[in-house]
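In what follows, a structure is listed as structure tokens, so that the remarks can point back to it.
Every protein chain but one is kept in place in this view of the complex.
Here is subunit A:
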Amino acid sequence: MDSLITAAARALAAGDPLGALNRVALRDDAPALALRGIAMAQLGDLVRAKALLRSAARAFGPREAVARARCVVAEAEIALVSRDLTWPAKALDAARATLEAHGDRVNAAHARYLEVRRLLLIGRLDQAEHLLADLDPTPFPPALRTAHELVVAGIAMRRLRTETARAALTRAEDAARRAGIPGLTAEVESAARILATPAARLMARGMERPLLLEEVEALQTTSVLVVDACRHVVRNAGTVVSLARRPVLFALARALAEAWPGDVPRGTLVARAFRAKHADESHRARLRVEVGRLRATLRTLAGVSATKRGFVLVPRHAGEIVVLARPVEEPHAAVLAFLADGESWSSSALALALGASQRTVQRALDALAAADKVQSFGRGRARRWMTPPVPGFTTTLLLPAPLPGD
């Protein structure tokens, strides 16, 4: 390795990206490009960082497969941090295989975690869990160990296993402290705060109260029929009916559940489900059709009976019906729920995560922006969205060393 690269790499390792840049700013050979890329990433210029790492990967020679693979992994990490979830996962996997074949197990594992975190972010929990199962974190250095436990906690929280999440977060905290990276400790702390912050609102018999994640978990084991407005499902004792892609049916179910044990007038149902101010005959006819559909869909969980003025929900097995809602409800709550992670998202990444069309997401973002509830930066395809105030990019970029050897 040459002298200035060594000096720059040492500066970078000591947390001095400007010192590193000073030494290699004018050099365009492969290791210099890689170091500049990583320094720029640490300084927060992710667009420039990505371009530099890409040219570094191209500039490394045919015998420098490991160095090139590390550049690919670093580029993937930047893509993940900037929520560019459409990044080609194949290139990352090929880089991981190269690193593994050359005995660079730590960076190979790092690549694997990036893959798992991407799956977690786009809500592919099964796949994320499957990949995670193959990784034994015991031999990993503390920073990677922290990443492992954070992913375990992330999956557990989304699966409503608070006990598992809490244990993983305790281990993550310990590993982050040993790693001595303040950004990692902060990330663990902010993950832990989720467990102490109301995760949902319970609406039952006209009363409302906030619920912690573990209370939400506890609710699953009771015999209560839950109309879950966070996930758009209806659930009772292990039976789950998803209405995520049937917004009209969900709106009806929710309106009926909120009023339970009372009934809901037809006019109210029409207003809630069709957003119509006045119910005319065509609305009433449509309501009958939709209630029929709801009845068929919920068949095993509840019946929908007609009353004199409207309809009422009748649970089949449960003694109680409740609604689980987001802590603060506003339009486009689903979009906000993703942005609430404090990271910046592209509208295409949001569309991917939400399973919605990009046009729908874009309309939601425009509406939220008009209400000052989200903000964007960048232009065109590079445009990113986040919730104000800007928390800045996560500092947990661990970026593999670009140098040959190790």
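We take it that a contact is a pair of C-beta atoms (placed from the backbone, for glycine too) under 8 Å apart; a residue touches a chain by one contact, two chains touch by 3 or more; residues count from 1.
Quick note on the criterion: contacts and distances are computed from a predicted model.
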item: Name per UniProt, for the chain absent here [options: "Pyruvate dehydrogenase E1 component beta subunit", "Insulinase family protein", "Putative spermidine/putrescine transport system permease protein" or "Glutamine cyclotransferase"]; value: "Glutamine cyclotransferase"
item: Residue among A:R48, A:H102, A:R272 or A:R293 touching the omitted chain; value: A:H102
item: Candidates A:T6, A:S223 or A:S282 - the one touching the absent chain; value: A:T6
item: Residues belonging to subunit A that touch the chain removed from view; value: 1-7, 10, 23, 27, 29-31, 61, 63-67, 102-103, 403-406
